[in-house]
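The structure's right below; bear with me while I get my questions together.
Of the protein chains in this complex, all but one are displayed in their positions.
Labels run A, B and C following the written order; every chain starts at residue 1.
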Amino acid sequence: MTGVGLIGTGFMGKCHALAWNSVRTVFGDVAKVRLVHLGEANADLARQRASELGFDRASGDWRAVVADPEVDVISLTTPNQFHPEMAIAILEAGKHLWCEKPMAPTLAEAEAMAAAARKSGKTAVLGYNYIQSPAIRHIRQLLDEKIIGEVNHLRVEMDEDFMADPEAPFFWKHEAKSGYGALDDFAVHPLSLISALFGCVGSVMCDMAKPYPDRQVAGGGRRAVETYDIASSLIHLQNGVSGTLLVNRSAWGRKGRIQVQIFGSKGSIVFDQERFNEIQLYVTSDRATEQGYRTILAAPVHEPYGKFIPAPGHGLGFNDLKTIECRELLARIAGQPARVIDFDEGLEIERTVHAMARSFAEQKWVKVR
Amino acid sequence: MTGVGLIGTGFMGKCHALAWNSVRTVFGDVAKVRLVHLGEANADLARQRASELGFDRASGDWRAVVADPEVDVISLTTPNQFHPEMAIAILEAGKHLWCEKPMAPTLAEAEAMAAAARKSGKTAVLGYNYIQSPAIRHIRQLLDEKIIGEVNHLRVEMDEDFMADPEAPFFWKHEAKSGYGALDDFAVHPLSLISALFGCVGSVMCDMAKPYPDRQVAGGGRRAVETYDIASSLIHLQNGVSGTLLVNRSAWGRKGRIQVQIFGSKGSIVFDQERFNEIQLYVTSDRATEQGYRTILAAPVHEPYGKFIPAPGHGLGFNDLKTIECRELLARIAGQPARVIDFDEGLEIERTVHAMARSFAEQKWVKVR
Amino acid sequence: MTGVGLIGTGFMGKCHALAWNSVRTVFGDVAKVRLVHLGEANADLARQRASELGFDRASGDWRAVVADPEVDVISLTTPNQFHPEMAIAILEAGKHLWCEKPMAPTLAEAEAMAAAARKSGKTAVLGYNYIQSPAIRHIRQLLDEKIIGEVNHLRVEMDEDFMADPEAPFFWKHEAKSGYGALDDFAVHPLSLISALFGCVGSVMCDMAKPYPDRQVAGGGRRAVETYDIASSLIHLQNGVSGTLLVNRSAWGRKGRIQVQIFGSKGSIVFDQERFNEIQLYVTSDRATEQGYRTILAAPVHEPYGKFIPAPGHGLGFNDLKTIECRELLARIAGQPARVIDFDEGLEIERTVHAMARSFAEQKWVKVR
Partner (left out) sequence: MTGVGLIGTGFMGKCHALAWNSVRTVFGDVAKVRLVHLGEANADLARQRASELGFDRASGDWRAVVADPEVDVISLTTPNQFHPEMAIAILEAGKHLWCEKPMAPTLAEAEAMAAAARKSGKTAVLGYNYIQSPAIRHIRQLLDEKIIGEVNHLRVEMDEDFMADPEAPFFWKHEAKSGYGALDDFAVHPLSLISALFGCVGSVMCDMAKPYPDRQVAGGGRRAVETYDIASSLIHLQNGVSGTLLVNRSAWGRKGRIQVQIFGSKGSIVFDQERFNEIQLYVTSDRATEQGYRTILAAPVHEPYGKFIPAPGHGLGFNDLKTIECRELLARIAGQPARVIDFDEGLEIERTVHAMARSFAEQKWVKVR
């Protein structure tokens, strides 16, 4: 029996709760899960959310969750800025930690978190759920099998449009203290895919842009926007592969697009998170007259799709990716092989983001390490 | 607190269990759910599945689930042929019933089930989950709003390929006693969409075909296939709209395709279940130079997508549709408005299937009623 | 040197002129072409069009074109109703004939035309240009090679929207004397593809519908529409394959759609004329984890694409199909193998259309022969 705590109940908090509720039913091969203790900003909200999400106990103080002896693992889904203090406390309390990304506003804080994880000996995993789809897992297998030969180039784009409206008022994501902009808000996701598929980024050359230099404020007047909704980077992976990483959170029409184009010596792979149950594969082993991108639909032959649905082409959903991640977390806790991005790997991702920001500031190529 | 029983734990049994596990976490607006009692073919299997799926009690006799006083509603996911006896027993025991489709092998049995439901005064709902997607709900709204004007023609196709391999051996779905073939196996799904979007079918003209007239049997030799993997029907809806309904369970490359094409006086709508988070809409109100099918991604503005994910374009999965269906079932039980296909509406669907089979046998148009 | 006459200069007349202008430049392997004599409804129009389209002479009387001793072959692109008289005169004058489809309003007239062709010993070819695309030719080759095994089912749809607007006034295509409606206007195209890929249709069961029963007339008031914009047929090919053929000229959003779905024992093929430089192919010889429809772009490896463009994926256009047809016509005239639909094959297509109309009238299956 695994006792679960949850701190934070926004978008990702609910998503974690759903994963905890479903993981054993879906996979069957993990210990029973008990949703023990939920923490929120105040006791009333905590009680309400605990009732809705199925937790036994509720507290208005997150430290009560950390201290709960029946809690073995804690889902941490509070805003980014609270991660360092909470994560380190959780690890020092000897609990396993499932922390939403990104780790922390500054690299120093992220390093401290990673150090705490190492010292604790506990499992500390980040919520990079996009790496968990059967499609991405299968792409990794295709790469390992050299189905497209040696990879020589890579393009990744991530675009959404939730900040595309120039009439929307100034809000906290426009302030410099919220971070760089799309770079930390978005780029960590494609970087998690790059990390899972190819390893570390070696050097970067980044440009950033503000589509709207200022925005209206509630009380009247306008205020200069301090963050960059667009970031475009030339990148070199440590393994020598070149590529580009482009992100835009003001891209009208894009809702959850993460397009990955991988070019190899014997073929290519194209993937888009907006249709994450599909892989586009081109291979030169097909006869010349029949070469073309094939659209492969996720199916039970692509692990772990079959744990959810025994029929091909029926489609997993976004929340299912969190359930897979939850299962991998439990496998890691149990000392089994697991596909996760732990704090050390996550730290590399954040190091890359900060290198990109520095590259933009200095207008030159920057080495990640 | 709603007490749940489950009889049958195959593909759909697990799917129901996941829905029961998630429904309150997702929607928040339903009573707490307790997974009380699971029934399977024998006690050992029942215990194992109850542990995996999260039920408190397990029985090797389905009647124990029916008799359990803590059970308020029962998910019935056993094979089709067991539905009549079990469903009627469940309703007579005063439990609400969530029964997988189709209702029963014969029309007479389905009629008996519908009569039992009427007599019981309990909620009896069929598991037609495809009608529950935000896309289909939104299409219904677009039709109600006359966004594409008056509908004048309809084409529906449903295709999969799980019976497409001519080398696969003869099995029970090839026997006449399993039903007509694709007609009862598949056509009920598109008919559920037609029912939800347009109402009843009035008359039908059906053709059926066997792609492979015989198949190898395990012990050697070959046996004539008795069912039809392909069925193609001309249809007239009761409202006068003409159309076609084409199904094929030997269609290589199709995995979960249900394509719907709806033509109206001011536009058209195209939908495909293989990409059920998308709607294709063409409207003549666009300027002439910019008319074209637009691909609408499911989003929080399309109910109830936002209950699962607050961000657009991230995608629901197949299992999520069952969770929506579960919520609608609970709403119906609570006497609230609900989008479900109950036993009376389901009976119309099965009546249509049998009319199609009769049309093929008699090689002429047949009225459904 | 081939001397060319042209009678009729509408949509198809210009298309023929472009083909005659380009055929030798594209293919190189045909005799020089001289555009000799153009016929139109009156001498002034004829002269103007001859100048634009590049013909040496012009006449207001089509018989002058037929009588011209320097004319070897005549493109006949006048409305359908004029075909019988003109075509027979052309053939009797000992000229080769390239006649736009369909042949004639009635089956008897089409039969007389075919008889005249047989008697003349001249080449008489119909303008079924859709069969000429590299994609369709390659599909034929894939079928011949049994790449998708034995074909067992077929679906063809043809849809456009030029009659979809209910506010458009009554015009000649709404009169019964113009024909049945979509059946003769459209269905001949998909039937030409079926003929080129599979051979003859054996029997048919057809339904027809009028999306708008009446329309406004210029002077005020409304008039009942006499033709059917929608026709849906169940079909059996002579080779035993079953299928459907669905046409709709009131299908909002469809512009030049001819979708063909071909299901075989080892794979399937999907084609859409709106993207006629692409073929969708699914084959079971791919590894299970990588099976999926591949999108094959037309390329020099697909004859005769390379005669137009040496680079793959750059795309032929609609008018290029006519140039290919022109080259095939010249090959047939020269006694070489050629892919064309001649008057005998065209007669079978029209026989099928009339059988469909009879099936609708009698509400039963009708044998084509």
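The rule we apply is simple: a contact is a pair of C-beta atoms (placed from the backbone, for glycine too) under 8 Å apart; a residue touches a chain by one contact, two chains touch by 3 or more.
What you are looking at is a predicted structure, and each value in this text was computed from that prediction instead of being measured.
S.K.: Among A:V36, A:A93 or A:M205, which one is in touch with the chain left out?
M.R.: A:M205
S.K.: Among A:A43, A:C200 or A:L234, which one is in touch with the chain left out?
M.R.: A:L234
S.K.: With the missing chain put back, which residues of subunit B would touch it? List them for me.
M.R.: Considering the whole complex, subunit B reaches the absent chain at 138, 141-142, 147, 279, 281, 283, 286, 288-297, 301-302.
S.K.: Which parts of subunit A are in contact with the chain that was left out?
M.R.: The list for subunit A reads 148-149, 152-153, 155, 157, 164-166, 205, 207, 209, 211-212, 230, 232, 234, 242-244, 246, 248, 250-254, 263-268, 270, 282, 284, 291-293, 363-365.
S.K.: Under the stated touch rule, tell me which residues of subunit C contact the chain that is not displayed.
M.R.: Answer for subunit C: residues 11, 14-15, 17-18, 21-22, 24-26, 28, 32, 51-54, 160, 162, 254-257, 274-277, 297, 299, 308-320 touch the chain left out.
Quick note on the criterion: only the chains that are shown with their structure count from here on.
S.K.: Could the interface between the copies subunit A and subunit B be described as same, meaning over half of its residue numbers are common to both, or is it different?
M.R.: The interface of subunit A with subunit B is built from mostly shared positions.
S.K.: Can you compute the centre-to-centre distance for subunit B and subunit C, using the mean CA position of each chain? Integer Å is fine.
M.R.: Going by mean C-alpha positions, subunit B sits 41 Å from subunit C.
S.K.: Roughly how many whole angstrom separate the Cα centroids of subunit A and subunit C?
M.R.: 53
S.K.: On a C-alpha centroid basis, what's the spacing between subunit A and subunit B, in Å?
M.R.: Centres of subunit A and subunit B (C-alpha means) sit 34 Å apart.
S.K.: Find every residue in subunit A that makes contact with two or more other chains and list them.
M.R.: Residue numbers touching two or more other chains: 297.
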